[in-house]
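If you scroll down you'll find the structure; I have some questions about it.
Note that one protein chain is taken out, while the other chains of the complex remain in position.
Chain lettering (A, B and C) follows the sequence in which the chains are written, and residue indices restart at 1 in each chain.
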Amino acid sequence: MSETKPASRNELMVVAAARALQGKRVCFVGVGLPNIAVNLAKRTVAPQMELVYEAGVFGAKPSRLPLSIGDPTIVTGSIATVSMHDLFGLYLQGGRIDVGFLGGAQIDKYGNLNTTVIGDYAAPKTRLPGSGGACEIAINAKEIMVIMRQSTRSFVKELDFRTSPGHLGGAVDAAALRREQGWGGSGPSVVVTDLAVYGFDADGEMSLRSIHPGATLDEVKGSIGWELRVPAEVPETPAPTVEELRLIREELDPTGAYV
Amino acid sequence: MSETKPASRNELMVVAAARALQGKRVCFVGVGLPNIAVNLAKRTVAPQMELVYEAGVFGAKPSRLPLSIGDPTIVTGSIATVSMHDLFGLYLQGGRIDVGFLGGAQIDKYGNLNTTVIGDYAAPKTRLPGSGGACEIAINAKEIMVIMRQSTRSFVKELDFRTSPGHLGGAVDAAALRREQGWGGSGPSVVVTDLAVYGFDADGEMSLRSIHPGATLDEVKGSIGWELRVPAEVPETPAPTVEELRLIREELDPTGAYV
Amino acid sequence: MREAIAAHVHDGDTVAIEGFTHCISFAAGHEIIRQRRRNLTLARMTPDLIYDQMVAAGCAKKLIFSWLGNPGVGSLHAIRRRTEPAALAAGEVLLEIEEYSHHGMVGRYVAGAHRLPFYPLRSYSESDLPTVNPLIRQVESPYGDGKIWAVPPLNPDVAIIHAQRADEEGNVQAWGLLGCQKEAAFAAKRVIAVVEEIVPVSVVRADPNRTIIPGLVVDAVVHEPYGAHPSYVQGAYDRDNAFYREWDTISRDAAATEAWLQEWVYGVPDRAAYVAKFGAEYFTRLTPMSAPSGSVDYGDYR
Partner (left out) sequence: MREAIAAHVHDGDTVAIEGFTHCISFAAGHEIIRQRRRNLTLARMTPDLIYDQMVAAGCAKKLIFSWLGNPGVGSLHAIRRRTEPAALAAGEVLLEIEEYSHHGMVGRYVAGAHRLPFYPLRSYSESDLPTVNPLIRQVESPYGDGKIWAVPPLNPDVAIIHAQRADEEGNVQAWGLLGCQKEAAFAAKRVIAVVEEIVPVSVVRADPNRTIIPGLVVDAVVHEPYGAHPSYVQGAYDRDNAFYREWDTISRDAAATEAWLQEWVYGVPDRAAYVAKFGAEYFTRLTPMSAPSGSVDYGDYR
């Protein structure tokens, strides 16, 4: 077999996200990187996983890589295609989703996300798409995984707008709030970036879990807008296997459109 | 053409009910006598009328007389077959129904109906079926027509239980109540029995409109449990035409199961 | 079926065998009777003959419903004997009754399925129903336009749904009257799907809009041809109206009712034996001619 080209940082991100899905059953998935991570997981660590697409599709079997969340290829051959009312009411709010994937323009140390505006809401510097299903996914999916590239512009001390709630002011209040407001989920569990993998400590604050091969702790800390919590021991993210890279490069994203 | 046998009292009731449907567009229909009245109306005074069956069927085209409201013959060949949630939410509560047919074990002079119990609710003398869809039909159909045989046991001063509201304590309060509680309908407009046809005066009290051929005013008053309001002039209900009787006897109820 | 009922229906459970006239799983009800489940709370919009039989067999302590009759025929006499004091047999107690309207029952399942604290609806105004059922309450609109009525969520311990077909994973497809099968299944803690036919998953995937319940929420799939008789299955067999009428006579008499249960429920080991006892010819008479839906094209997108 020929030499395998070393993993790019996007590939490291996708592989780390896929591995985080080990053993998960039902995943609420969007397009782009999460879609590739999820499909990689199905071919490796989570073959039994069922995919729910926001557009109203359960058990999709896409025969090509969908550009949009509502591509016809996710409908043909799916197990069930349902109305948005059923999708958000019965599947998501009904508590059938184990893992939801979210990203955003900004994230804070508690995993709160902004996908609405940069700047002032009434007079934004940049108008972003907004919530879509993100706000209810953050609240109702049993667990949230975040995939986004990190930089001081995206990992910020203060969000310009809180679209989707994370661990709020720390897990203690958050947990209480979730109970009394009847939230279905327990919030963000993992954040995967192009440089590292993060988890959340008991108090709901983000904490470094592992650094990708080739990245340094200085680089990681230098691209985060708050004083990052770093444990004494920070392992290196296990490198992608040759097979994981082959699946991404040959099957999931042959044209390199996403990764 | 051979001599036509004179109309039975049930036939008089069905024909009078069918004629009351003249010009109506969308009718919410149950089985039994209302079903025959409605189908007679479609063949005579209301050819354009659309039928909505409580079981979840719009535009039914039954090729036989259904015994139950959920007979498979109302589904095959219908325009739309929908869930009960859609039927009661979108069609009925959504305000798409012009006329709803109701009956009952007891009716009072304001058109309130009892289909729940005879005697005390907790320890009933007779346990009746209950509301089914009647309560929300009474509230949401734009207009209510009642078909039932009359007797001092069924036309009572005091209901044992009020399942479905009529004009309540008279149209004045009723109208106000309907407004503030956002009722979709204006309540009962016509009551057709085996002896006569009744309407409701401005104050919401039932009043005699016409007496069927062969019935007398004494008979009518004698089978009602309250002092019936009788106008100075009471016409006779126009007799069924030969064609109306033919339709009932040869097409709608050839076995005489209902009429 | 025996294993599914043994595993998922326990004494004291709240059980919803749903299906509005159409697709009522009599096979499951009879197996529950054979397994002598007790103190069940039976929920159904229309209790129908199946709950009349289960009540007669002593399975139930409570009924949750919206219309209590023999559709097209008259009364459910076994249930009336447990609701009218004058008719109550010695040693028997009255059934507990929790009563709604059709929209209210549908709403209870919808709220349960959507994990909502209540379902708002326009019904019950000036009706006596809220006075006899304190669970029917009013809720204030946050938009200043007054009060509306509400019913609480219903989350049965087990929902039992009959349908035309499912695959091995329990992805259920149905057509004809849909009742509140989907809502009851999503609301329930456990779901038993009973079908006329087990089909390859490719059949399900060929028409994904026809799927009403995904295997995701199904705990057991049971293949039970004629499992809905004397109810019916659209396209497969007709409603046995003759039996619905016959039950009116049988059920008026407690002894006749018990004798019927002995012969047709306790007296047969399973639904296959029940069907065999009628004889193939009996069901041939209930089989409709064909009325195909026609096929639509989803398009193959590569």
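Just so we're on the same page, contacts are C-beta pairs under 8 Å (C-beta built on N, C-alpha and C of every residue); 3 or more make two chains touch, one makes a residue touch a chain.
Predicted model only: the values in this text are computed from it and were never measured.
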(request) Would you mind spotting which of A:Val82, A:Ile97 or A:Leu247 touches the chain that isn't drawn? (result) A:Val82
(request) Using the definition of touch stated at the top, determine which of A:Val29, A:Ala134 or A:Leu208 touches the missing chain. (result) A:Ala134
(message) Which candidate, B:Pro6, B:Gly23 or B:Gly77, sits in contact with the chain we can't see?
(response) B:Gly77
(message) Which parts of subunit A face the unshown chain closely enough to count as touching?
(response) 31-32, 54-57, 66-72, 75-77, 81-85, 88-89, 92-93, 116, 121-136, 139-140, 161-165, 168, 177, 180-184
(request) Could I get the residues of subunit C that touch the absent chain, sorted low to high? (result) 115-118, 120-122, 137-143, 145-146, 148, 150, 152, 164, 175-176, 178, 203, 206-207, 209-210, 234-236, 238, 288-302
(request) Write the list of subunit B residues that the hidden chain touches. (result) 26, 50, 57-59, 61, 63-64, 71-73, 75-82, 86, 89-90, 93-96, 182, 184
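In this section, only the chains that are shown with their structure count from here on.
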(message) Can you compute the centre-to-centre distance for subunit A and subunit C, using the mean CA position of each chain? Integer Å is fine.
(response) 41
(message) For subunit A versus subunit B, what separation do you get between their C-alpha means, in angstrom?
(response) 58
(message) Please output the residue numbers of subunit B that touch at least 2 other chains, ranges allowed.
(response) none
(request) Specify, in ascending order, the residues of subunit C that touch 2 or more different other chains. (result) 182
